[in-house]
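A single protein chain has been omitted from the complex, and every remaining protein chain is retained in its original position.
Which chain is which? They are A and B, in the order written, and residues in each are numbered from 1.
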Amino acid sequence: MSGVMVLVEHRRGEIREITWEMLAKAQELSSSLGVEVQAVLIGRGLSGMAQELRPFCHRVLVAEEEGLEAFNSEPYQQVLGRLIEERRPALLMIGHTAQGMDLAPSLAAALDLPLVTDCYEFGLEDGRLWAHRQMYGGKLSAEVSSEAPTKVVTVRTGSFDPEGLREVGGEVEEIKVRLDPFPWKRFLEYVEAPPGEVDITQAEVIVSVGRGIGGPENLGLAEELARALGGVLACSRPVADKKWLPKDRQVGTSGKTVKPKLYIALGISGAFQHIVGMKQSGLILAINKDPKAPIFQVAHYGIVGDLFQVVPALVAKVRERKGG
Amino acid sequence: MDVVVCLKRVPEVAEVDLQVDPTGKRVKTEGLPFVLNDWDSYALEEAVRIKERMGAKVTAVTVGGEEDEEVLRRALALGADQAIRISDPRLQAPDAFAIARVLAQLIKDLPHDLILVGVQAADDGYAQVGPTLAELLGIPHATLVTSLELEGGKARVRRELEAGLEEVLEVELPALFSIQSGINEPRYVSILGIRRVAKKEIKILGLEALGLEPEGVRPKVLLERLFSPPVGEGAEIITGGVEEVAERVAEIFERGGVI
Partner (left out) sequence: MGLGERYDLYACFQCGKCTGGCPLSLRSPLNVRVLLREVLLAEGPEGVLQRPELWDCTTCATCTLRCPRGLEPSEVIVALRAELVESGRIPKAVIDALEATYVHGNPWGRARQKRADWMGELRVKVLPEGGRAEWLYFVGCAPSYDPRLQPIARVLCGVMEQAGLDFGVLGTKESCCGNEIRRMGEEGLFEELRQQNKEGFRASGVRGVVTTSPHCMNAFRREYELEGLRVLHYTELLAELIAQGRISPRRELRQRVVYHDPCFLGKQNGVFEAPRDVLRGIPGLELLEFSRSRELSLCCEGGGGRMWVEGVGQGPRNSELRVREAEAMGAEVIATACPFCLLNLEDAVKTTGLEDKLQVKDILELLAEALQMEV
């Protein structure tokens, strides 16, 4: 087996956090298997990033070419395809992110490799990959396996802790690639979300509503609680999709990441994509009718009940303590 | 313009105690309500809008049993021109690759300018079938599409990245797009509308009709077992009457320095 490969995820000159998380896991796997950690860095103007990565990998494989300025699954697939054929890694790790979701499945199909997506834990034993991933919105987990010589996984963000990264002191290796043109898929530009009136990432107190709020006419209740606590209103994805609140209030992987002192989740089930955006909050209170809602896994305090009963009572008590 | 939209019927599991059956590999589905996968409803609505705007022909496809025809009827009620169900007893517990394989085998012989799928399925959440299918068909793809504009044989799409950022791509047709929720507002499909299409033919095709050997659709990844995720500490659940609970929470807030 010749190594654990990690695709470095970067955007606009910065290495994204998922890369360090994957490298930490790769180091763990590689030391127990006695193989190399190889980071694959694809793009343009990469020397700075390569140096950042070098201490933590045995090898940084750098592919710089015209046409690689921004992420595009087409050229990335060409580069990785070649590398995998040449180096035959035991495992290729890609982040389960917008990049990874666009790249990994077609890459795996092109190379006829088994792929397990969105893993939060996995291991290699005697050439066999086992992996755990969530299903049914987090209510169940699945254990899957593959014994193929080379496997691909996409890794859920936040699953591994980069704190554990050790310096293993590696080398940078330049890969020369000749890219076939890919005119059928062209990156044009990035588009930033327009700034909203309220920047929820700056708020100390957030009252966040999910589908359980029922409808936009019930937002007043949540707003009252936010007002009583001096906070702002935010929401989970379904609420923003339905346009009950503007998208700039959305918390989660496709929205904002927040770390307020207090995060109150009203009628939010706690799908992973949402939890990622708020789990670092200081104090988390969740109110939900469903005792099995995954939100109760990350919350510090939970109330299994009807938010339409609890919230008004809570507003009253808060006002009492604040002195009306 | 020929549009193919791939649909999946999934169990609705909010508020439900999911249990694993004795095999340890399947979820007990008796008594569970089933719905069209949420992401797929956006893909279907998008296909119908393209049909309304440009006079496209829409084919709806699903892989599954007779009970899964519900999602095809919905597509027909919305105006899909034809519906196809791929079904074979040898397609037991297919993984994403096997699903993509049978779909590719079907679609390669159908006229297709545009293939729309949902980003992922609410039950397994693989997010894999779309790009796999595109690769097997030899066409380009883009995932997490939040906006789709068609002009002159090309598509201009927006993809959702992280933290509110999006990217814009230009993709040549034929192409496959996995559609993100929120791209449009799916319209309502009435019961009468579904009844009206109850007699419309749904073509059913097995592996032979697709020219596939069972070996060709064996899963690449083995499902070993389903299990309840480790519960961990989780939240301290506050119990009691409404007043009691509110009082306790206010106390916690005060101690936490939030009020």
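Before moving on, here are some points about what is shown:
Basically, a contact is a pair of C-beta atoms (placed from the backbone, for glycine too) under 8 Å apart; a residue touches a chain by one contact, two chains touch by 3 or more.
Just so we're clear, the structure is a prediction, and the values are computed from it rather than from any experiment.
Screening A:G127, A:P149 or A:G215 for touch with the missing chain picks out A:G215.
The hidden chain makes contact, of the residues B:E185, B:E213, B:E236 or B:E251, with B:E185. Against the chain not shown here, subunit B presents residues 12, 14-17, 31, 33, 35, 78, 185-195.
With the whole complex as reference, residues 214-217, 242, 289, 305-306, 309, 312 of subunit A touch the missing chain.
Here is the rule we use: only the chains that are shown with their structure count from here on.
The distance from the centre of subunit A to the centre of subunit B, with each centre set as the mean of the Cα atoms, comes to 20 Å.
Contacts from subunit B toward subunit A in the complex involve residues 11, 13-15, 17-18, 20, 27, 96-97, 100, 119, 122-132, 134-136, 140-144, 156, 158-172, 175, 180-182, 220-229, 231-232, 234-238, 242-243, 245-247, 249-250, 252-254, 256-259.
The part of subunit A that touches subunit B in the complex is made up of residues 11, 70, 73-74, 96-98, 101-106, 108-110, 113-118, 130, 133-146, 148, 183-193, 204-205, 229, 237-238, 240-241, 247-248, 250, 253-257, 261-262, 269, 282-286, 289-292, 296-305, 309-310, 313-314, 316-318, 320-322.
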